[in-house]
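See structure below.
Every protein chain except one is present and positioned as in the full complex.
So that you can tell them apart, the chains are marked A and B in the order they are listed, and the count of residues begins at 1 in each.
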Amino acid sequence: MNKNKSNRILAGPYLFWSVAFILIPLAMIVYYGFTNESGGFTFANIAEIGSPENLKALGLALLLSFISTLICLILAYPLAMILSEANVNQSSFIVMIFILPMWMNFLLRTLAWQTLLEKNGVINSVLDFLHMPNLQIINTPYAIILGMVYNFLPFMVLPIYNALIKLDKDVINAARDLGATQKQTFLKIIFPLTLPGIISGITMVFVPALTTFVISDLLGGSKILLIGNVIEQKFKQGSNWNVGSGLSLVMMIFILLSMAIMNKYDKDGEGGMF
Amino acid sequence: MSNTLIDFVNISKSFGNQLILDEFNLSVKENEFLTLLGPSGCGKTTTLRILGGFETPDKGQVIFDGTDITALPPNKRNLNTVFQKYALFTHMSIAENIAFGLKISGKSQAYIDDKIKYALKLVNLDGYENRRPDSLSGGQQQRIAIARAIVNEPKVLLLDEPLGALDLKLRQDMSYELIRLKNELGITFIYVTHDQEEALTMSDTIVVMNQGYIQQMGSPEDIYNEPQNAFVADFIGESNIIPSLMLEDKLVEIQGAKFPCVDTGFGTNKPVDVVIRPEDIDLVKPEDGTIEGVVTHLIFKGVHYEMEVMANGFEWLVHSTDMVAVGERVGIHVDPFDIQIMNKPESEDDEAVGVNE
Partner (left out) sequence: MKHIGRKIYLALIFILMYAPIATLVVLSFNSSKTRAKWGGFTLKWYSSMLADSSIMNALYTTLIIAFLSALIATVIGTAASVGIHSMQAKLKTFFITVTNIPMLNADIVTGISLMLLFIACRFTLGFATILIAHITFNIPYVIMSVLPKLRQVNHSTYEAALDLGASRTYAFRKVIFPDILPGVLSGFLLAFTMSLDDFIITHFTKGPGVDTLSTKIYSEVRKGIKPEMYALSTLLFVSVLVLMMLANSAPKKDESGRIKRSSFIAKRVVPIVLILVFVGGGFLSHIISNANSSSEQLVVYNWGEYIDPEVIEMFQEETGIQVTYEEYETNEIMYPKVQSGAIAYDVVCPSDYMIERMLQNDLLAEINWDNVPNIKNIDEAYMEQSKSFDPENKYSVPYCFGTVGILYNKTMVDEPITSWDVLWDEKYKDNILMQDSVRDAFAVALKRNGDSINSTDVTELQQATQDLIEQKPLVQAYVVDQVRDKMIGNEAAIGVIYSGEAIYTQRENSDLEYVIPEEGSNVWIDSWVIPKNAKNKENAEEFLNFLCRPEIALMNFDYITYSTPNKAGRELIEDDDIRNSRIAFPTAEDLKDCETFKFLGDEADAYYNELWNKVKAS
């Protein structure tokens, strides 16, 4: 294995890149987060999270992202199971079905939901036609949840799907052979063995949902502020970078938490998306 | 002998448009060590999986202990499987793996603990309770897989090429181990393999399969000594298969020379295949043999020498403890009872169906 040592040098440019553009920028957020506008040390920016408006935005963001993560999981698991049982030859096609929408711009896709959900939008027209009660969720938190689920569902489906197709069919057969019913096999074997994929999916949905400002902006009628909106405003409109950084740091606590959980369950990056 | 435990009745199974089993019939007796032997794709694993309940046959029935279990799900069948790649539950400890089936059937914790101890002792892995499956070697994992299956006290243990992933030495050790286990447990083993040596060593009964059909069924000795067709002869051990002409009862013409044999009932002047095992050929002085030839190859194989003798246009494979140098002229002699006569298949399909007299 003597080729190894000299090959390590190949990671050099990446090391440089990640220090310069990943680690140092993060350090800058920490710096801004703990200083005031004249550069003095302060906890005031972090404490800003305690203001009623910010607490409300954070709480709402946590709530909405939690709900949408849960919905994603409930929708994605059966879906991934159905897909994983499909013909093996189709697997790349299946992945494509979920990657393909990304070629239609994310903002346009989300905006299209406005047209679909509006009072006189497409969905309500169809419901009217069927003489069914109308769906009134545009500009409410429900629309935001829908937007989150819609945008982030693929990030839940793909890791679970990958975990499922990696499962040895004989392991499932073995459980059945040893007397387990289908339900028992699922609970004791399939579910625990796909846990890395599930955890990875949860992280990949929860983090962007928690921090989004676009979805709440587009589907919430600009009147529902999530923590992401507050931070975005601090940087883009109010130009108060210190407070913005402070709030970002608070938000990062939740991100770090999910990263830690993910590392614990998924040491080899096996629950990856691709 | 004991009673019939399992009956496959007219089982057919195909995947897509590929026919794997065609009107397959087989009976397995109680306490038998039965081996399904054949090349890959011969239907042996499918047979096992149908019995395990992992595949449903398109046609036919599986009778187990007098009842039809064809439609029964795997968890309702009183038999357990040892899978080719062990299929251990990697997220559980060894003890949890072994306890899996017992917990499902609601046994008491004390019973389970006893059983784990017993099973680990049986497979020579005492003290491994808290290890993780991926910390064990292949051979150890295989034993755990066996332990996990046998604690449930199945009437039948199905083994799907369980030694396939092990290296040679380990394979030999494990096959002795399996024989010991079989004797200690006193249950039926149905064993699937493509390795003729394993089959010959362990089995009470060998079923040789090809392309979904049984070619021959019998004791290891029968199968080896009396192959009923060219396929079996070729698959089991090494042999010379020579197209010949049956002149009359007890006389066959091989490559232009007349050999006395012991077979009768093939008619007169009938084309047949003759099987002669390489170790049954005696090399004698040129003038003493039935045919004369020249040694063309010589390889030392440890126990014996392997030689090829060119005689009357056919390369004869010969095993002998006596060496004859390349280029020397020799005579070939075969005792009449070492000559095995087989009907010639008319076509390839005939060959697969085999000769079931």
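Just so it is clear, contacts are C-beta pairs under 8 Å (C-beta built on N, C-alpha and C of every residue); 3 or more make two chains touch, one makes a residue touch a chain.
Bear in mind the structure is a predicted one, so any value in this text is a computation, not a measurement.
In the full complex, the chain left out of view touches A. Touch with the chain that is not drawn comes from one residue among A:A47, A:I82, A:M132 or A:L187, which is A:I82.
When the omitted chain is restored, the residue from A:L62, A:I99, A:L167 or A:L195 that touches it is A:I99. For chain A, the residues in touch with the chain missing from this view are 1, 3-15, 17-18, 21-26, 28-29, 32, 53-54, 56-57, 75, 78-79, 82, 89, 92-93, 96-113, 115-116, 118-122, 139, 150, 153, 203-204, 207-208, 210-214, 218, 221-223, 225, 228, 230-233, 235-238, 241, 244-245, 248, 251-252, 255, 258-259, 262-263, 269, 272-274.
In this text, only the chains that are shown with their structure count from here on.
Centroid to centroid, with C-alpha atoms defining each point, chain A and chain B lie 54 Å apart. Chain A makes touch with chain B in their complex at residues 168, 170-171, 173-182, 184, 188-189, 192-193, 195. Residues 52-54, 73-75, 77, 80-81, 83-85, 87-91, 100-101, 104-105, 145, 148-149, 152 of chain B are the ones that touch chain A when the two sit in their complex.
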